[in-house]
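Note that this complex is displayed minus one protein chain, with the remaining chains in position.
For chain A:
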Amino acid sequence: MSSTVEQADAQTPGKGHSVTITVNNKAVEITGPRVTGLQIKEAAIAQGVQIDLDFQLSQELSSGETRIVGDADVVTVNKNSVFTAVAGDDNS
């Protein structure tokens, strides 16, 4: 699994081949291999994953660690890439 994250720069993410990643245990097809955090959430929402754009996105690494992926961060994904997206839990 790739573990590189960069800030969006001259390279335009989202141009390449289709890859199926996992977001909240749901399969999400996205054009990779380089995508932004925002693109991952947009693709997941478009394919029925029940999250909002302002949820916190994290990549689950093979080491067992997680890494937060910001909206503008670029991550290289492949078929083994796993993400979680959760909201904070507001209480009255």
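We adopt the following convention: a residue touches a chain if its C-beta (ideal position, glycine included) is under 8 Å from a C-beta of that chain, and two chains touch if they have at least 3 such contacts; residues count from 1.
As a convention for this text, contacts and distances are computed from a predicted model.
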| query | Looking only at the UniProt record of the hidden chain, which name from "ThiF family adenylyltransferase", "4Fe-4S dicluster domain-containing protein", "Oxidoreductase" or "Hydrogenase formation protein HypD" is the right one? | reply | "ThiF family adenylyltransferase"
| request: Decide which residue listed in A:Val19, A:Val35 or A:Ala85 touches the omitted chain of the complex. | output: A:Ala85
| field | Residue touching the undisplayed chain, where the options are A:Val19, A:Val35 or A:Val49 | value | A:Val49
| task | Considering the whole complex rather than only what is displayed, give the residues of chain A touching the chain that is not shown. | result | 24-26, 49-52, 55-56, 58, 60, 66, 68, 84-92
